[in-house]
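Removed from the display is one protein chain of the complex; every other protein chain stays in position.
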Amino acid sequence: MSTLRLDPLSAIFRHAVLLITGALILIPFVWMVSLSIKPPGEIFRASFSFWPEQFYGIENYTKALTEVPLSQYMLNGVFVCAMIVVLQILVCAPAAYALAKLDFPGKNLLFALVLIALLLPHEVLALPLFILGYQLGILNTYAALIFPYVVSPFGIFLFRQFFKTIPDDVIHAARLDGLSELSIVWKIMVPMALPAIIAFGIFSVVSHWNSLFWPLIAVRDQALMPPPLGIMAFKNEEAGNDYGPLMAAATLVVAPLIIAFLSAQRWFVEGLTGGAVK
Amino acid sequence: MSTASFTAPKRAGSNTAGTRKALRNHRIAEAFAAWSLACPAFILLVVLFFLPVFAVFAIALTDWQFGASSLSFVGFANFKEVFADEGFRASFVNTILYVAIVVPGTILLGLAIALLIEAGRSFRAFYRAIHFLPFMATLTAMAIAWEALLHPTIGLVNQTLVGLGLPTANWLRDENTVLPVLAVIGIWQNLGYAMVLFLAGLKSIPQDLYDAADIDGADLWLDRLRTVTLPMLGPVTMFVFIVVALKAFETFDTVQILTQGGPGHASETLLFTLYRESFQYLRTGYGASVAVVFLFIVVALTLIQARVMDKRVHYQ
Partner (left out) sequence: MAEISIRSIRKSFGATSVLKDVSLEIADGEFLTLLGPSGCGKSTLLRILAGLEVQTGGSLAIGDHVVDGVRPKRRDVAMVFQSYALYPHMTVAQNMALPLRMRRLSSWQRLPVVGRFLLGTTAVGAEIEKDVMRTAKALGIGHLLARKPGQLSGGQRQRVAVGRAMVRQPAVFLMDEPLSNLDAKLRVQMRAEIKELHQRLGVTFVYVTHDQSEAMTMSDRVAVMLDGELLQVAPPQEIYADPDDLRVAEFIGSPKINILEATLRSDGLADAAGTSFTIAAGLAPGSTLSLGIRPEAFHLVDASKDNVLTGSVRLVEHMGSDLYVHFDVPGADHPLVARLLAERAPHIDPGQTLHLGVKPERLLLFAVDGRRLRPDGNTKAKVLQIKERV
């Protein structure tokens, strides 16, 4: 839309509407935080107020952190997401480079496989992957959480797009300088495609940090649970009695990504919609 | 391994055999390098995507049970069972209804908010951040917050309704309201995503077109919308449609956390059915059949998107 003329009346209208929708959108967050600092008595007494009469935040949050291994869940999340991203980049970047810049028999077949794999949602593959995990004896380990995602067709696709825009001459120069193909991938292609790599990284971390379906299937031990699964376990135990600590736990789980997002908005938006609009 | 990719020009009568050999060696070297680089990805794609896909089809067509050592081919028996099952039919219909509510709702709200944000210059990043937050927040955790909001007695929603003198309901436990309510949560979560995609689309509309429209006389907001904005957003809208539809089809977290498919089958969705049949009841044949149905829907949607994107690209 043209931003040339916005008369005062329209400007007020715009702000009014956006503030209303924004407020409505934020209600679940606000309510969650509000309940997380209220004592049980106040929670179960219907009231509109955000701020509690008796500040119970410390108790709730302490309970959340001690009754459940919340910090363990968070660490699990960090570890699993980090491993997934690193492995994904390690596997996808070289393949993307080969597809983008090299010529070889079976190239079209390989790319077709990537495109088809893009179509397949993981949930459909869950059962065989579960069986595979069982056969390999890695169920209920960190490996179980990581292995299905080690190759990302989306990653290969995205990197390939980006690598294609890097001029061939740079690669020729590198070869003349004596670099091996593998070195070219890591010393030239990845650094030059860093925005795409970061965007993909964010996309991967966000979707795996928030995922429930596969962890639910793959692990049973509390010590291995990533945050969503851990929250679910906490909720099931509490059976709706201890809302305060439950809300506190939920707040703690949601907070890291939100804070990361607010500090680097541009990157997150790019990452999550990046390949999309092109 | 150096693969210099220039070859000396061939001159008539020169050492053609030697050149040909060099060219062939060069090509072999390049193929070798490429396959070495792509090998891990290739193997993993086969093992983690293609073999499982075949396995799903295979399981769906046999009577194999988890833990059994033998199986036999049963044709479409599993599918017949699945489609005859009242629970599955309910789940299928629910999912379609859910998608039918979430997709238009998300697109309309996302588009409206994007248009409003882009219409003025102030506080764009701020408004964008707020509306995008739900998409970033771990849905499992936020579902719990929603449960608190929707609590029949102490939840904010019912408190507000009581305060306004309007009727209330037990939103998550009433079979008439549970699915729409889950759909509202779905819209809440996804509209930020749609909004961001629309914002990118709006930014890519050249200012020149708006100027030309001004001069041509289409300068009221409705005219500009019809003449420039909406037509130029055509491809983006199609894309958003498919992407949101896919996400809606894959809804699982809210059902698992809030309703477990209940009351009865009122809020059961396809993916939840798949999970429960495959992993809780261990009815593998059933579960695999659901997986196949699910796969067809997803593939169909994605292919439609690819086809429509190809056709309706507006040339600049």
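Observations
So that you can tell them apart, the chains are marked A and B in the order they are listed, and the count of residues begins at 1 in each.
As a working rule, a residue touches a chain if its C-beta (ideal position, glycine included) is under 8 Å from a C-beta of that chain, and two chains touch if they have at least 3 such contacts.
Please read these numbers as outputs of a predicted model, since none were measured by experiment.
When you scan B:218, B:246 or B:299 for touch with the missing chain, the hit is B:218. Within the complete assembly, B:209 is the residue of B:29, B:47, B:154 or B:209 that touches the hidden chain. Residues 206, 208-209, 211-212, 214-219, 222-223, 227-228, 231-232, 234, 314-316 of subunit B touch the missing chain (whole complex, contact as defined above).
Everything below uses one rule, namely that only the chains that are shown with their structure count from here on.
Note on chain placement: the centre of subunit A and the centre of subunit B lie 15 Å apart, centres being C-alpha means.
Those residues of subunit B that touch subunit A in the shared complex are 1-5, 27, 30-31, 33-38, 40-42, 44-53, 55-56, 59, 66, 109, 113, 115-123, 125, 127-142, 144-146, 148-149, 153-154, 156, 159-160, 163, 188, 192-193, 196-197, 200-202, 204, 207, 210-211, 214, 224, 229, 236, 239, 243, 246, 250, 252-253, 256-257, 271, 274-275, 278-279, 284, 287-288, 291-292, 294-295, 298-299, 302-303.
Across the complex, subunit A meets subunit B through its residues 1-3, 6, 10-11, 14-15, 17-18, 21-22, 25-29, 31-32, 35, 43-48, 90-92, 94-95, 97-99, 102-107, 110, 113-114, 116-121, 123-132, 147-148, 150-151, 153, 156, 172, 175-176, 178, 180-182, 185, 206, 209-210, 212-213, 216-217, 227-229, 231-232, 235, 243, 246-247, 249-251, 253-254, 257-258, 261-262, 265, 268-269, 272-273, 276-277.
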